[in-house]
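Complex shown without one protein chain; remaining protein chains in place.
Moving on to chain A:
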Amino acid sequence: METTAAAATIFFGVKKSYKTKTARDAVPLHTKPSPNMAIKCLVLGAGQEVGKSCVVVSIGGKRIMFDCGLHMGHNDHRKYPDFSRISKSGDFDSALTCVVITHFHLDHIGALVYFTEVCGYNGPIYMTGWFKFAIAANEFFQVAIFPPYSAVQLSLPILRPYPTKALAPLMLEDSRKLMEEEQFSNDQIKNCMKKVTAVDLKQTVQVDDELQIRAYYAGHVLGAAMFYAKVGDSAIVYTGDYNMTPDRHLGAAQIDPLELDLLITDISDGSVTFHAVLQNDSFMDFTAVLNNGSFMDFAYKELCMLMDDYWERMNLKVPIYFSADEDPVSCQLQDPKGQTDGPVSEVLNRFLFLDAFELVGSWVPSGDNVDFSDFDRSFINASGPCVLFASPGMISGGFSLEVFKQWAPSEKNLIALPGYCVAGTVGHQLKSDKSTRVHVGKETQVDVRCQIHHLSFSPHTDEKGIMDLIKFLSPKHVMLVHGELPKMVKLKEKIESDLGIKCCYPANNSTVEIASTQSVKINATDSFVQKCLRPNFELSNNSDSSSQQCNAALLRRTEGSRVAEGILVMDKTKRAKAVDRDELLPLLGADEHLIGFAYCCPVSLSSSDSAQPRKSPTELSNSTPLEEPQITLTMAH
């Protein structure tokens, strides 16, 4: 029935458009574009630079702050993101829906206490609460970090409840001590942490009726997560720092295939390939290691581990020290059992360095030659080589600066700078220019004759990792933050040319608007949906009427795409409804009016038997014959 009717219309080549009767204005479907539809990103920090990550994203009428970082290179107001841009009146509670922290590094969390306790934000804050390691899945990890565990014990997940919520107060406390003038107190840190809601990976958190957030494993450091946020049809992912290649401690970032409008990705150290450095043992020759207090994380332990390896192999007797007075972590490393004064060290003891203890515990007794001990100030000028871990790593002050002043002038010494050094710190000066004089503070200068070694094995993602992630997620737009400008420019070109995805890298305090996916909610009847999901059958183009094949031969199954056809009924008072063609008329309460064709052609009737009229299978029975001597073949719907 359907095929013959369709053939008839093709035959007559009817083309029609209904432009005459369009009724756009009357249709409730075409809602005016509301201002909420676009995704707006206000970059408050880490725009074309590294430091103080902070992006405020407006999505579907919700406003989310991703990270709230501190810039360690500045000591003035530039240290913090310019929060006044979020709300002029300072009423942050109504201006923001929530704050999401990806991980505990200070350039991602450092300004949080200032924001909540000084600026007065009281809304919800989300960070990861705990991770469970699927250790058995990562055998290397198992061997390297947990030698005391046997395979049997590993059948249970091992809870590492450290992540961001547990580590954040320690980091904040650390940063508070390093500040020249105290911006907030320890109590304020505790107060701030009370406002934090802990989330688990993959847990879908319904922040309010519309906003949904979800954390995905990001690798990088303990507790680091990428956050997915969805409002209505618009969805974004903010990565924070992540790594796409598993290292000795943490697995690679894992995320589901998601349909995204925007991916905001960190690209710090985007040009460094992490693994190459690990295989390079050359850095073992140094006599002084200034470790990274603020960036203390697995990089630190990685270093310990590699050194132990080396010490044992080379049978070295050089002592290794930790600057205990400044760094609570080192304290704990040196004596895991004692010195648990106050909750900070206790938490540290239990959670953060549980791994480290296992690490140290397993190799200190075996390698008797390694002397991990507390560093006394008197050792600074003692003779003989030694290795010292001191903090902070960027030599922005504190104990590491003190040691630096003493040791830098001698060419025998070596300073290894692990991790990234923010502009404005001594570490950055050492890294960037090869000058022999370094400004320390406003007046003091230090002659630098020692060797400088930059250990770029901070577990940030590399360029390939970034590209892999973008390719995997295939968002409609990409925004690059937390990286240096030249890298961003290079990466943008690569993303746009290789992947064909629009990319931007806004500067600090600028706003970017990105179109979001929009859709209209309609109802659909059962038969509409069912017809849509069934494969369509379509007429083949070479349907030759002369070849007398059965109807099935005229049909060709369309491969792949299932094209849905139906009719959308828009009523002013109700939600628009998609119906199947057959359902329309009952809905409207009307009867169908058929248009039939009677094709007339002259037929010579020389013999009564020779020409039998060919009749279409669907002849209209009551069509009136015409007066002319013609045989009528009718085709109808």
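Just so it is clear, contacts are C-beta pairs under 8 Å (C-beta built on N, C-alpha and C of every residue); 3 or more make two chains touch, one makes a residue touch a chain; residues count from 1.
Everything below uses one rule, namely that contacts and distances are computed from a predicted model.
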{"item": "Identity of the absent chain, which is to be given by its UniProt protein name, from \"EIF-2B GDP-GTP exchange factor subunit alpha\", \"Stress-activated map kinase-interacting protein 1\", \"Target of rapamycin complex subunit lst8\" or \"Beta-Casp domain-containing protein\"", "value": "\"Beta-Casp domain-containing protein\""}
{"item": "Option from A:259, A:411 or A:513 whose C-beta touches the chain left out", "value": "A:259"}
{"item": "Contact footprint on chain A, counting only the chain that is left out", "value": "2, 5-6, 9-24, 26-27, 29-30, 129-130, 132, 156-159, 161, 165-166, 193, 198, 200-206, 233, 259, 343, 346-347, 349-351, 517-526, 529, 532-533, 538-539, 561-573, 576-578, 581, 584-585, 588, 590-601, 620, 623-624, 626, 632, 634, 636-637"}
